[in-house]
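One chain of protein is taken out of this complex; the other chains stay put.
Presenting subunit A:
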Amino acid sequence: MSRECPWRSQCPEIVRCRQLQALYGPTLFLVRRPGPLSLILRASAVSKPIKVRLSGRHWCSCKTFTTENELCVHLCWALLRLFRLSPTNTLSYQLGMVEREITSILKTAVPLSGGPVSRAAILQQRLPTHSEISKILPDLDCKLPTVAPRPVTNQDCCPICLEPLLQKPFPVSHCRHSCGNHVHIRCLQIWAKCNITDASDGLSKTIKCPVCRGVFNYEADMQSEFRNAPRSRPRATLPPLPAAPPDCEQQETGLMALLDSLLASQHNQEVRNERSSSEGITNSSEAASSASTAGRIREIITPVAVSVLVRALPEWKIPPRHRLLAPGHQCCLCLSHYEAGETVSGLQCGHEFHADCLKPWLQRNSARSRGARCPIDHMDLTPWLTERLISRQRTASREPPPSKSPVPAGANDDLSLRSSRLTLINRLHVGLHPHPCGHLPTPPPSTCSSPPPPPAPSSSEASRPTSGGRKGRLAAQQSAAVLHMVSLHLPIEAQEAAAGGGLVGGRTKQMEPRRGRLSWNSREPALHLEIPCRKISLKAKCQKLN
């Protein structure tokens, strides 16, 4: 009796890896057994069925076998799992079997050396553990096969703390060698300390999976993953922005200053309108209406303002072999790993995210977090983004011809634009405090909460003395600056943001101020956003001309 295939005394390394994969990797399912030695397997319910035949020359219909003509995972699975051959048995890695060997594995389903074994004993026969195999095969320096992470859905929660995974931007790690389930890294760090297996088996230490009790990961790999995972402590910071006055309260961000200035002028406008229409309205109702509109403006403007600001986010594509491709690095918003070619945004605090995840997140959470903030460490990004936006605008505005500028042409306009930008920078940096060396009249250094000094007389109609006082006038001036700035971007942005909202058409055609009180409709925010903007900028223009 001669062999169809030559006898192998050594197991090729690739076959060893496949044997391990068959033993510990994702399981295969025996769909049908047309004959004692011919099997139909499936990896999952949707995958293509694979035909396997054990004979004088084993055969499998999979691509690996047909191209390499070497034992594939399916054949290894059939030999090791179905016929219960031990990986140490020489038969487990032969390309074919003679009749005598086939009869023996069919009869006993144990290696030739073993005696006949009862069915119960076969059922009880457990698989060799990884450490046992590594003892038998010390030369095998092959790590367990890895499994792909399971996609994270809204229902998934961390098995340790039971918190939904996608709710908070905590980095996760998945069971790399057994089940692919995700666990919070912060939970896993504590779990790993209690559940490391000894290094007595000669292999590197492994960590037990809390879900499947399999090998979650090797300790060394795990530690590097922990190191790479985004942390709330910033790792790298860009050079700091020009420092604000030390006594200034930092909570009041640039964006809030923008909103407040808008608010103050809106208040002025309302007061004026109400006084002209009916004198009998009491101060208390004015205050109430202004407070309610304050909330509304904030609700409406913050997302739009942030949607303008996110344009300034730096974006870059991940090149191949970049550090972000190492295990552990992940986008904390979608909890998936980076892949080469994906677009990533890096923030001032050193955290990175998918650009497609970050922008919607910032816009969605802008109202709650009062501006644009890093999802991980809540660092305020508004000043940084404004700076970038302005510098980008500045470089862009040098190039194009003046006729294409959305601002009406004129020498005065160009000058006012430049000064207004500078004002904006100052204002955004110092919060509510105008910078001492700024273009605005310098108020005495005081805290944000202190009452503003009495208003200076002004020729402009806009700065009629109201409850806002000097702050109101100041705000009107500044908001003019801000809105010059924003109006350069807003028409495009608002068109997108509001999907057919009010802010369409050239700015020059909208010079006619509208009469009457402003009506607020929460359904069409862009329309109403545009009204105060235009009025104020117009008003400010008049003021400048005067």
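The rule is simple: a contact is a pair of C-beta atoms (placed from the backbone, for glycine too) under 8 Å apart; a residue touches a chain by one contact, two chains touch by 3 or more; residues count from 1.
Rule of thumb we're sticking to: contacts and distances are computed from a predicted model.
K.L.:
Out of "Ubiquitin-conjugating enzyme E2 C", "ELMO domain-containing protein", "Adrenodoxin-like protein 2, mitochondrial" or "Uridine-cytidine kinase 1", flag the one the UniProt entry gives for the chain missing from this complex.
P.N.:
"Ubiquitin-conjugating enzyme E2 C"
K.L.:
Of A:Arg8, A:Arg150 or A:Arg213, which sits in contact with the chain we cannot see?
P.N.:
A:Arg213
K.L.:
From the listed residues A:Val31, A:Leu106 or A:Ile190, report the one that touches the chain absent from this view.
P.N.:
A:Ile190
K.L.:
Touch as defined at the start, partner being the missing chain; which of A:Leu106, A:Cys161 or A:Ala340 qualifies?
P.N.:
With A:Leu106, A:Cys161 or A:Ala340 as choices, the missing chain is touched by A:Cys161.
K.L.:
Tell me, which residues in subunit A touch the chain that this view leaves out?
P.N.:
Here the touching residues of subunit A are 159-163, 187, 190-191, 193-194, 208, 210-211, 213.
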